[in-house]
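Heads up, one of the protein chains got dropped from this complex, but the rest are sitting where they should.
Going in written order, the chains are labelled A, B and C, and every chain counts its residues from 1.
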Amino acid sequence: MFRKVLIANRGEIALRVISACKEMGIRTVAVYSEADRNSLHVRFADEAICIGPPRSSDSYLNVPAVISAAEIADVDAIHPGYGLLSENANFAEVCRASNIKFIGPPPEVTRMMGEKSTARQTMKKAKVPILPGSDGVIADENEALEWAKEVGYPVILKAVAGGGGRGMRICRNAEELPALYNQASTEAANAFGNGDMYMEKFIERPRHIEFQVLADEHGNVMSLGERECSIQRRHQKLIEEAPSLMITPKLRDELGKTIKKALENIGYWNAGTIEFLMDEDGKIYFIEMNTRIQVEHCVTEMVTGIDLVKAQLRIAAGEKLSSIITKPVEIRGHAIECRINAEHPEKFTPSAGKITAFNVPGGNGVRVDTAQYAEGVVPPYYDSLIAKLICHGADREEAMNKMQRALSQFVVQGIHTTIPLHEKIFADEEFRSGAFDTKFMERFFERQKES
Amino acid sequence: MFRKVLIANRGEIALRVISACKEMGIRTVAVYSEADRNSLHVRFADEAICIGPPRSSDSYLNVPAVISAAEIADVDAIHPGYGLLSENANFAEVCRASNIKFIGPPPEVTRMMGEKSTARQTMKKAKVPILPGSDGVIADENEALEWAKEVGYPVILKAVAGGGGRGMRICRNAEELPALYNQASTEAANAFGNGDMYMEKFIERPRHIEFQVLADEHGNVMSLGERECSIQRRHQKLIEEAPSLMITPKLRDELGKTIKKALENIGYWNAGTIEFLMDEDGKIYFIEMNTRIQVEHCVTEMVTGIDLVKAQLRIAAGEKLSSIITKPVEIRGHAIECRINAEHPEKFTPSAGKITAFNVPGGNGVRVDTAQYAEGVVPPYYDSLIAKLICHGADREEAMNKMQRALSQFVVQGIHTTIPLHEKIFADEEFRSGAFDTKFMERFFERQKES
Amino acid sequence: MDGNKLDELRELVEFLKANEIAEFDMEREDLKVRIKFAGEPAVGAPGFDMAQLSRLMASAPAAPAQLAVPVAVAAEPVAAAAPVEVLHNVKSPIVGTFYESPSPGAPAFVKIGDQVEVGQVLCIVEAMKLMNEIESDVAGEVVRQITASGQPVEYGQALFAIRAR
Partner (left out) sequence: MDGNKLDELRELVEFLKANEIAEFDMEREDLKVRIKFAGEPAVGAPGFDMAQLSRLMASAPAAPAQLAVPVAVAAEPVAAAAPVEVLHNVKSPIVGTFYESPSPGAPAFVKIGDQVEVGQVLCIVEAMKLMNEIESDVAGEVVRQITASGQPVEYGQALFAIRAR
């Protein structure tokens, strides 16, 4: 096992990794920006090194600074957490060149899965169902019509260089397609200097479902079941749960086997997540792969009893999956996670500042992952996640009731948080029914406005 | 199910019960003394009623005040927590007379099990192994010699009215017995005005092992396995764990069946605990029964996944065990609890006062039950328990490592706590080996002095 | 500055902070102090104060009186403000239900404006089917009945305000 690990991250995930290391007897080195001098990840690591000024680009994203810190602290390995450098293949390569173990997949695989069309092709080859669409760029409106015929309406046209909804059009039939294609392409050319378009099947009311995997460095892959992450606002996940009400044991098993084969083929290792969309008929389509631990990994931990971060460390140290997970994976009960963000609960404006009161809920089946505390400060430079509140119950009903209880006991003063928003969502009939999709929040806000 | 429940307790257990009620949709009424006005159990209950001045005898132990509060708040039931009125059969009778459901066993049974010799006889009849000893008071030294012969040396002579070690003598052979008998009896007569003695087999190095049971009001009893509570200081439990390393699945099963039969015979209901001593040969002897939820109930919850407080409420509402626990009870992993007391970690002097900083550990497998918070006050009137830190791991080793990590992240400033003591215990080789007994703390303090 | 003085100062500053005072000047023979706080005072100062406070206000009318004392001291040198009248509250010694009269329909034990003596019965608090007569612990004029008849009362809850004589 590693002697000493540097955690190239901040906030709750840095503390999460530090805690896992401590429990395994591994020394920890925190790195921090000047804005995070009083953070708990700095306080609870064995060593801490300031690597730069507050801006991420000058500190947490500064590869030479992180590597230098790793060298002067003489660590064996770096855990990148999520976000920041976690899916930066160049960083993983520099680690390798510096003889420091990067705790994550090999950079070649990260790079491959980071390329959307390569990832699609790879998964298609391994018989993972992918979202039907054009294989790459569409030459003109005629090709668009042909693709649409093959994919089946409705389809969505997207700009290759796109983002933020620009250069994007939903087409419901062949008549309207040519005009929409040209509009979108022109819009994209104006906005991004690139009018290239591609096409995907459009799902009106998709659910977001993702599978957690672990893979060792000896070619063994294991699926740990799925998470449902359909409660999103502007593509930001707000609430995640495991298991999904839409995945039967049979489907879980089948998809697990398919995923296993696919990842064995590409030589994947460490933790990863395969993201799918599910259409209204319960059919599931691959959309992308995340080659890191995810924010919402905790719900999988709660229902499987497997510590994913410890598994990451053991895999990176060369252990085999068979020694890490010794019993068949079982899904027990139901877990839900709320992301508590330092944001105004209605306007969603970020709310940095000093926390004046902080009471964390506890008790049976309640888990809180946070690096915040009373008198702590939320700096304005980073993402707004200040805590994850995870509740585990015998079933979804109990988990939801537990969440309501825990939210009512979670006190944060001095800044705004999304706690009041979560309280409203957990009182919402559609949410409680479990029959929702990624458009849930839009309808929820409408209902809130009306009432 | 109940509409509204009054919680006749304070501190973490009051909040524990309030949380369970909230999760079940039951309204809650807190009662509090003037010293607890700013407590979290007051803040998080739906209603709160001040029932008296700080001293327990004038407030929490004041039966008319509690019953009046229950009447003006119009509750269906009262949960007594542990300590205070929880094993007061008179209180349970007043509840019954006032048409308020007491959440605990019937007063007749509480009274019976509260009488040590009756409890012994009851258990003996049901074939539960009991600690060999005299059946009641010993007439004179000759009878003492006869009993000792039957019980087998070493024996311990105890004053019927005794306590605090006075009127207590360990006898190792027949020669020394008569003199020791007379000394002890005289000492007891002087100290308590009553020289009556009884005798028990003396176990040099016993382990304290207890079994958690649940029983419904329809005659069904279920054992939920054991807890090991050998880490005690002056008969105060400090650390509890589940399962015990000394109980094999076979023994657990056998004892469970015996206990089940015994409690069915006496018409027990609700939650209860059967306490045993285990001798050096692994033989187990009944010592007493606690007819309430216990401080350390959480470790059983962590390894069985069963919510004991919710089960109490459902039993009291008339539900059958078969609808509360639908699957066979399984012991999963290992859980340990540390009692965090507001006491000096070496001198054990109580440390009341204002908490100036309070950071509770979180993360995977860590549970904290507390009603304290930053800026909270520990009043000098009540017991010193301010938090329970419970860690659950795949095995004892992981649970211990997790506890060390969690203790290092548990920050309490402004008062003294037992956190530093626990940190030392968890670094102690004898504790870690699991081969200890109730004399552990004495040896531990010796070692500490030497080092 | 001796330790005692520093303690006094600490108490003063904490008091000022708790009361969200921005600037403070004081002059005495032996001491002259001027304090100005940085920025805006903290939202909901320490802990759960606002919630706590509202609960306190609701359940124990005694609390504000306690707060009033230091404020009065501070205000003293400022001007000859109208003195805040301090009334005596008769509090319930037990939890129960408050009744102003011995039986339904009967006249109340006392009414506003009545002069009462120490030991005179003011009302009844029923607890566990027992009627407990509550006596005045002060002699004076009944100024206000704080609790309505038939209402539940908790321990220490104010029942009557009396102008002591």
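Note that a contact is a pair of C-beta atoms (placed from the backbone, for glycine too) under 8 Å apart; a residue touches a chain by one contact, two chains touch by 3 or more.
Please read all numbers here as calculations on a predicted model, not as lab measurements.
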| item | value |
| --- | --- |
| Hidden-chain contact residue, picked from the options A:I49, A:L177, A:I239 or A:L263 | A:I49 |
| Per the touch definition above, residue among A:F211, A:F286 or A:Y373 touching the missing chain | A:Y373 |
| Candidates A:S57, A:S98 or A:T118 - the one touching the absent chain | A:S98 |
| Which of B:A97, B:A139, B:A357 or B:A435 contacts the chain that the document leaves out | B:A357 |
| Residue numbers in chain A that touch the chain omitted from display | 34, 37-38, 42-43, 48-53, 59, 64-65, 67-69, 71-73, 98, 354, 373-377 |
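Definition applied: only the chains that are shown with their structure count from here on.
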| item | value |
| --- | --- |
| Mean-CA-position distance for chain B and chain A (Å) | 43 |
| Whole-Å gap between the CA centroids of chain B and chain C | 41 |
| Cα-centroid distance, chain A relative to chain C, in whole angstrom | 54 |
| Multi-chain contact sites of chain B, meaning residues that touch two or more partners | 373-375 |
| Multi-chain contact sites of chain C, meaning residues that touch two or more partners | 46-48 |
